[in-house]
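The complex appears here without one of its protein chains, the remainder shown in place.
Let's look at chain A:
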């Protein structure tokens, strides 16, 4: 433990360990989940329509799921924005203001758009990328299994795409400039939503995946090497897949093993360019790097940002260089 604390900043160690501890209490060996305790332990924050630090947020309810997605908008100068959203006015008629549709992590089970860690992260995204952010509350497992999260993600994407007030660009060329982003399970969701978006002709300009959740039946070298070393055990990963995938399925299901034996071809699809961020101390990195290779194989634009000494959740705290690298990369990815 002491060694780990030297590699990982103390704040990060405490934070991620606290999550790990809590989550250990919540998962039951029989596959059920203590949802009530999870919701109670989750630290969440309300949206705030009063602009702070150049942005404000408000929640809107998704008709399909009944869950409240959270929207973060940059506050305009000289105009106090107070929860009164102009449904006609675009974000800008002079420049492009990207809209990031963000899927929070939590292995499909934990957290929500109102979790403090994610609210904070989304606010940082707004600031750094000068973007609007829509944080999606997708239905979570084990109560709602595959493909609920992807359905919800696609619904949210289409909703965002059709909002007049999320458009930007030049006066005669207004549209919603959408990027999909997500960490952990959110990254997995971003991929699958982008796939479906491609099928349905909804334009996504880019995918940003932060140590996305992928896996498979095989035990990769990184999984074996890092099992239990940096907050995560393979055993837990298995539990979450069992909770998400349809009952009776194994981890080679295409939701999980995207380029595995049951994968779908991405040939010729208008798939967005991707930025895949891999933490060097994440036991799932082999799967993530495999994902990057898979995309390349099908001729899709992908950039890998490999952060050697980073652990999972490094981006929840801004007190390290990994965080800064990440933000720089995301910013230039969106701006290019």
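Just so we're on the same page, a residue touches a chain if its C-beta (ideal position, glycine included) is under 8 Å from a C-beta of that chain, and two chains touch if they have at least 3 such contacts; residues count from 1.
In the analysis below, contacts and distances are computed from a predicted model.
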Undepicted complex member, UniProt protein name, chosen from "AP-2 complex subunit mu-B isoform X3", "DELLA protein", "Leucine Rich Repeat family protein" or "Signal peptidase complex subunit 3": "DELLA protein"
Touching residue (missing chain; options A:44, A:60, A:92 or A:325): A:44
Given A:124, A:167 or A:251, the one touching the chain that is not displayed: A:124
Chain not shown, touching residues in chain A: 1, 5, 10-11, 13-15, 17-18, 21-22, 24-29, 34, 36-37, 40-41, 43-53, 80, 82-84, 115-117, 119-120, 123-124, 127, 316-319, 323-324
